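Quick one: this structure, given as structure tokens, is what I'll be asking you about.
Then we have chain A:
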Amino acid sequence: MVPIGNYLFLSLALFIIGVIGVLTRRNVIVILMSIELILNAVNINLVAFSRHWANVDGQIFTLFIITDAAAEAAVGLGIIIAFFKNRETVLADEMDLLKW
Partner candidate 1 sequence: MTPAQISQYAFYFFAALAVVGAIGTVTVRNVVHSAIFLITSLLATAGIFLTLGAQFVFAVQIVLYVGGIMVLFIFVIMLVNLDVALHQMQFKRRWWVAGLLALALGGQFGAVIYYSRAGGVLEIPAARTGALSPQNVQQFGLALFEKYALPFEIASVLLLVALIGAVVMTKKRV
Partner candidate 2 sequence: MSALLEFLKTYMWPLIFAVVIVAVLPLLAGYVVLMERKIMADMQARLGPMRVGPHGLLQPIADALKLLIKEDIIPENADKVVFWFAPVISVTAAMLAYSALAIGPFFQIAELNIGLLFIVAVSSMGIFGIILGGWASNSHYSLLGALRSTAQMISYETAAGLALVGGVLLAGSLSTREIVQAQHGGTWYVFVAPIGFFLYLVASIAETNRAPFDLPEAESELVAGYMTEYSGFRWAVYFLAEYANMIVVASIATTLFLGGWLRPFQGTPWMDFLDFFPPLCFLAVAGYCFYRTPKQPEPIQSMVMALFGGLCLLLAAAMALPFVPAFAASKPGLHGAFWFLLKVSLYIYSFMWIRFTFPRFRFDQLMKLGWYFMIPLSIVNVLGLGVYRVLRQLQWSRWPAFVLTTGGTLLVAIWLVWNAQKKAAAPSSVGDMTEAEG
């Protein structure tokens, strides 16, 4: 049985890589994908603790997080498409107007 610390370190690694992606990349799509990575890291934590405490609640929260990720992806990608239509770019630092 793998100790829970290992799961936590894995989750941490994914989380940090996700954060680095969000902070350093310019492409909004990659930023969104990095956010997915972060959510994923959280999911690992939840499931690991769910087994740790022998309680299914953590897994249910995972389901909610995945639902949330789907909603976020739909809206986020919708915004990207709408933005791309108007400005023809997907770079975060060019999204510098509050309206267009």
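The candidates came about this way: all candidates are chains of the complex that A comes from, given by their letters.
Here, contacts are C-beta pairs under 8 Å (C-beta built on N, C-alpha and C of every residue); 3 or more make two chains touch, one makes a residue touch a chain; residues count from 1.
Please read all numbers here as calculations on a predicted model, not as lab measurements.
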Candidate number, among 1 or 2, whose chain touches chain A in this complex: 1
Candidate 1 partner contacts - residues on chain A that touch it in the complex: 1-10, 12-21, 23-27, 29-30, 32-34, 36-37, 40, 43-44, 47-48, 50-54, 56-57, 59-60, 62-64, 66-75, 77-82, 84, 88-93
